[in-house]
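The complex appears here without one of its protein chains, the remainder shown in place.
And now, subunit A:
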Amino acid sequence: MKNFEFLQPLSAADAVAAWTPDAAYLGGGTNLVDLMKTGAMGPDRVIDITRLPDLDRIETTEDGGLRIGALVRNSDLARDPDLLRAAPMVAEALLAGASGQLRNAATVGGNLMQHTRCPYFMDADAACNRRVPGSGCDARGGAWENSAILGQSAACIATNPSDFCVPLAALGALVDVEGPSGGRTVALEAFHKLPGDTPEAETALEPGELVVALRLPAEAASFAGHSRYLKVRERTSYAFALVSAAAALRMDGGRITEGRLALGSVAARPWRIAEADALLAGAMPDDALFARVAERLLEGAEPSNDTGWKIDLARRTVIRALQMAAAGTPDRLPPLPASPFGPSEVAVHA
């Protein structure tokens, strides 16, 4: 591993002041350290932010929303009573991600900042415009089977692998950042960027900016009764999604008053289309409606590499997630969170 300077600032201001273009902020380290080991990333300076004060708290804000510090660990957040009440599908998404050990280490801020799992991004010997601007894209025509079907460009076919961000995008979460020129707030929906010609610009963060908190608006809780996260994958646990979907509905007397949808693992950001959501508003939930919504959400989808099957799978996943959301959020998190397999499938070893 390349030698680097290791700093442990005690305030956000010091952390931001310590930043240089060759520096990286370190949270739980579950993504950055792996990439440093493979040589895909090689910061000269690593700024450990885990000692910054007050970033490991979950607070209820004055308007009734939740403010979640960037250093809250994924496993702590997934079991937080306030989050479970306000946004159970966020907990479901968190628990569907990674493994228990990783969730214990991974932070909220790090989850937002995690890089694509495109193997060509992670392989320092491969050409990757996202990692080295202008170097090319070996993923195109390569052996990666989980590349984007929406929003990709000639320069990049990466997907964002986060589970967590998918329901957050649907629920209108906001990201508080601190930077050299002060603090500001970015909508999570706009946080991750589509690649275009500049895939190296992965997020909306300006140089040196640091995620300090995530906010969930109070209105998110109005979807709590009808919201589900569904993650489709080949291994039942410890695998990234092939396709995932967050579906949140507000229901009134059997009718949908408002719907929010986001798709995961299909694009470089959680995929949302306002027009697809609009189809849900005021409609009675049925499969024909859900199919129309899926069609609208996936409009313009195109395979990159050999991922045509993902378009079909995404359509089916949207429909199922909507069916599950319409049926209502279960009282308790299911034993296999976000899985299409329910409790009746859980058997004990003989």
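Here, contacts are C-beta pairs under 8 Å (C-beta built on N, C-alpha and C of every residue); 3 or more make two chains touch, one makes a residue touch a chain; residues count from 1.
Methods note: contacts and distances are computed from a predicted model.
Asker: Missing chain, UniProt name, options "Xanthine dehydrogenase YagR molybdenum-binding subunit", "FMNH2-dependent monooxygenase", "Helix-turn-helix transcriptional regulator" or "ABC transporter permease": which is it?
Answerer: "Xanthine dehydrogenase YagR molybdenum-binding subunit"
Asker: Of the residues A:144, A:164 or A:191, which one touches the chain left out of the display?
Answerer: Selected residue, touching the omitted chain: A:144.
Asker: Out of A:116, A:162, A:227 or A:317, which is the one that touches the chain we can't see?
Answerer: A:317
Asker: In the whole complex, what residues of subunit A lie against the chain that is missing from view?
Answerer: 1-3, 38-39, 117, 119-120, 123-126, 138, 141-145, 232-240, 242, 309, 312-313, 316-317, 319-320, 336, 339-342, 344-350
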